[in-house]
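Missing here: one protein chain of the complex. Every other protein chain is in place.
Take a look at chain A:
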């Protein structure tokens, strides 16, 4: 009897059976090693690598993480995540202190930042409320339209956004005797915010809100037939994702100390999508991997191409080819390739049957 029963329901290792009840990374030595390396990075890397590569990749990763949350869990592809971050950056510059004294209100950073975060979250939630009335490609079109409209608006508005020159010499926080924009303190600020966002998304994926969002992704009609207000859930997801993107926007304006329309262009909006897709949108680690690849290519492809005797400006061609290869061979990005490689190097009995594991 029991044999027959076992044959019908094959026994599996406990880890594969209960994939996400606990923190999946806690039992993963690779995750601990990566975390340790990130923490001691200032001992290894010089200022250039620390800020231009790792901090920049983490900031872009947070933006892409907000898209991963919407797209991976909610099935909503939003191209306005960078616009929300850029809007936050502008608001930090407008409410805070900058070289453009005729525009900036001169608030201290601890007032300007919460204000910017609140306004950007409201902005993203409103955009989301528009976007959830549509599905699929129309969501992409509406959010892209919002991004494009914001780009042209910042170019043409001089009263608040200072036109195409943007706002320069934005002040960064100094307190407790620390210049928080100095390389090492800033790296740790960025790392802390990135870790917070990563674990928040990871945690939320298994909380009722995140589970319901995945339900909405899989079958919105059934979710309504289970008592969920599907549109309200989608708008709430946009609100959360907007807040995450807004955090990245604050870090971005502190990183470059300036914000101009070039940072919120349509091309930059699409870069966030590329980062998320290349890294993989099924798990929150994907966007950070995608962002690191993107930043490394952007920084070093130029030298590499010149060394090969090609035009250095073709680095986007490399990114584009990489993007095509990823989309062609692995619909869940680099983490999907990694998972499949690991599964193929594992004894057969260990292999979980599901390809896509959430959370």
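The criterion applied here is as follows: contacts are C-beta pairs under 8 Å (C-beta built on N, C-alpha and C of every residue); 3 or more make two chains touch, one makes a residue touch a chain; residues count from 1.
Throughout what follows, contacts and distances are computed from a predicted model.
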item: Omitted chain, identified by the protein name its UniProt record gives, among "Acyl carrier protein", "Monosaccharide-transporting ATPase", "ABC transporter ATP-binding protein" or "ABC transmembrane type-1 domain-containing protein"; value: "ABC transporter ATP-binding protein"
item: Which residue of A:70, A:223 or A:250 touches the chain not shown here; value: A:223
item: From A:204, A:289, A:319 or A:335, residue that would touch the chain that is not displayed; value: A:204
item: Chain A residues touching the omitted chain (full complex); value: 5, 9, 17-19, 203-204, 206-209, 211-212, 214-215, 217-219, 221-230, 233, 236, 353-354, 356, 358
